[in-house]
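A single protein chain has been omitted from the complex, and every remaining protein chain is retained in its original position.
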Amino acid sequence: MSDTSNNYVNFFQAKKGIKSWIFTLDHKRIALLYLYAVMSFFLVGVLLGLLMRLELIAPGETIMKATMYNQTFTLHGVIMIFLFIIPSVPAIFGNFFLPIMIGTDDVAFPRLNLLSWWLYIAGATLALLTLVVGEGPADTGWTFYAPYSVQTGTNVTMAVMAAFILGFSSILTGLNFIVTIHRLRTPKMKWFNMPLFTWALYATSWIQLLATPVIGITLLMIVAERVFGVGLFDPAIGGDPILYQHLFWIYSHPAVYIMILPAMGIISEIIPTAAHRTIFGYKAIAISSLAIAFVGYFVWGHHMFTSGMSGPARIIFSILTFLVAIPSAIKVFNWTATLYKGSIEINTPLLYTLAFIFQFSVGGLTGLVVGALAADVHIHDTYFVVGHFHYVMFGGTGFAMFGALHYWFPKIWGKMYNTLVAKVGFTILFIGFNVLYFPMFVLGLLGMPRRYYDYLPEFTLWNQVSTVGSWILATGLIIVIINLINAYRKGAKAPVNPWGGVTLEWQVKSPPPLHNFDRMPIVSEDGPYDFSEEYKQKIKQA
Amino acid sequence: MMEHFVLPNSGHVRDAESNKLGMWLFLFTELLLFGGLFIVYLVYRALNPDAFLLASFELSIPMGTINTVVLLTSSMTIAMSITALQKGKKELALYLMMATVAAALIFMVIKFFEWNAKIHHGLFPGMETYSSLPAGESLFFFLYFFMTGLHALHVIIGAIFIAVVIAKVGSDKVTGERISLLENSGLYWHLVDVIWIYLFPLFYLIH
Partner (left out) sequence: MKENEIQHITSFREHFSTYVSLVILTIMTVAVSVFGADLLSLTVLTAMAIATTKAVVVGYYFMHLKYDPMIYRLLVGIVMLLFVVFMILTIFDYVFR
């Protein structure tokens, strides 16, 4: 692999023109299509978040009225959940690296893969159209709770249809990945020879496949309600509004594992590479992904502790919730154990990883606080919950995504970014994040409710700290993104394997050739994280 | 330039087993799509047992039974068509597939008359009689129309799917050796049948 000359055609050069992109069947190009689209929507979501924080810089109306604030946080939620976090890691890095990491040249159904992207674009367009069509964007919160969602005059029907279509896109991606992992592994790769990112994607795909249809049908019920005005969730005719919440969270709780599991997979890749040693507890991490996916199906009720659900049901759901902490903790302990006594190289991806472990732990442990029935009754629907899920979703998945971007950037584009700027950007992002979200825990414990554009004067100080944090975070984001764009345009040529990774993607050239592999990939029999000299020799000789 | 190296496990090679696994996974999503509705049914029937019983008397057991048998028959014919094509009896396979599509049509016609009668009585959501129904009964009819309607949509999709496969078998694009499309249309059709197997007792046979 010492060959760094340019005598091969990489997947960028294989074809040119816009049609070669938007109708491509190549998993790598589809991944990049997702990357550009997802990142664009991420920036829109960030902008909406900044506006909300600006409104909350002082009590009373600052820059927007109550209705507009409600619409802003709904759109922020819909964009960040359905357009950013859910597709972020699986659809971008999963698409790009899953086939390479298991040693094949594409996913099992390339056409279906393209269809998924088009559905994503269709759903995204519909979500954004709610801005300009009819009575304005939905003001229900991303949860679309009945009965308000069937009564409000805003564009709920359209927003719900957008979520329905995006769900379809997500299902098809999951289906594609499961079949790919089952059928297209390189002949020597047994199940327990797969990289952990692949395991994480496998578990995620099962959630996408089996949970998303439930939200699909639930959203259709909302549409039917709005069209026929039946009162499906109306107690006056024998219905029950809490049933909507059940159906919604049967999907939406597993969906938070769609968001976090692939991020955990990324962390499991970066850590052994940065520590230059095999991962600690490979099988435990692999199986804990499946365990999280499985147990995650049965804990949805913890979103409904204060909704009027029966007492025994609340207790059961609270107990089940605590079970999910076990596999999550297994992962965290194994990651830290891998770092222990490793020859660690502090590179940018590792910084994001360490930030992930810290922020995910904060988010995870506060998750146990809200998962505890008695505590939740007090902090439900306060800023404590907002702080909790931003620590997990943004501090966890968001940071892992940026870590992945820095880890695989040289592989995707064959170029290297300025590492100093990357580290500076990371530091500002990390500080900004914690200044933005940590005050929310305090505000929540003080009793500030979420989803209001206004608050009591005694909450002012912490809100101002938080808003300042949002500016620091935005600065960090701008530095990080500009640094990557600069690298894309005029970065220095990157070596094939800049970090010394041993999973299969480091055996292919950068950027990868159209068909990924020019020869059979070499799989170690000692698992995917074989840092032994023999294995490295074998790769060199090939 | 050399011909590029092709992996033995390439994603660009036709793989019948992948197609079948993909179809099964898709069927799982269909099951859970209906699953959400079955959960609504379960809860509302538990909350309104008497209303559901009274409302179910509006449905005709003979019509429901006939439709059940029609769908079972069609399930058998599509399964047999696979056997026929595998044994090289292309013509027989085509007839059996056409019989399946015909059964789908019969099912839809019977369904149409059933729906029509209910709509005549003003039982469709939003209509006058419907709106004056006692609590619980309106939920029954909403679920009846929603679930059998969604099921009917699947019958139509399934019939179109099989019609496409008929054309492909006719032009030898699907043969005994390359049968996975026919098998997949069969799997889909059986799923439509399985869902009806549950809908039938839940709506028609409450006693």
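Chains: A and B, in written order; residue numbering restarts at 1 for each.
Note that a residue touches a chain if its C-beta (ideal position, glycine included) is under 8 Å from a C-beta of that chain, and two chains touch if they have at least 3 such contacts.
Note that the structure is predicted; figures quoted are calculated from it, not measured.
Engineer: Among the options A:F12, A:F228 or A:Y297, which residue touches the chain absent from this view?
Structural biologist: Result: among the candidates, A:Y297 touches the missing chain.
Engineer: Tell me which residue among A:V9, A:I316, A:A372 or A:V465 touches the hidden chain in the full complex.
Structural biologist: A:I316
Engineer: Out of B:L54, B:A79, B:A135 or B:A163, which touches the unshown chain?
Structural biologist: B:A79
Engineer: I need the residue numbers on chain B that touch the omitted chain, in ascending order.
Structural biologist: So the residues of chain B touching the missing chain come out as 8-9, 13-18, 24, 28, 31-32, 35, 38-39, 42-43, 46-47, 61, 65, 68-69, 72-73, 75-76, 79-80, 82-84, 86-87, 177, 179, 183, 186-187, 190, 193-194, 197-198, 200-202, 204-207.
Engineer: Where does chain A touch the missing chain, residue by residue?
Structural biologist: 182-184, 210, 214, 240, 242-243, 246, 250, 297-298, 300-301, 309-313, 316-317
The criterion applied here is as follows: only the chains that are shown with their structure count from here on.
Engineer: Which stretch or stretches of chain A touch chain B in the complex?
Structural biologist: For this pair, the touching residues of chain A are 27, 99, 103-110, 112, 171, 175-176, 178-180, 182-187, 209-214, 216-218, 221, 224, 228-232, 236-240, 243, 246-247, 250, 513-515, 517-520.
Engineer: Spell out the residues on chain B that touch chain A in their complex, using ranges where they run on.
Structural biologist: Going by the criterion above, the answer is residues 4-12, 15, 17-18, 21-22, 25-26, 28-37, 39-40, 43-44, 47-48, 51, 125-126, 135-136, 138-139, 142, 146.
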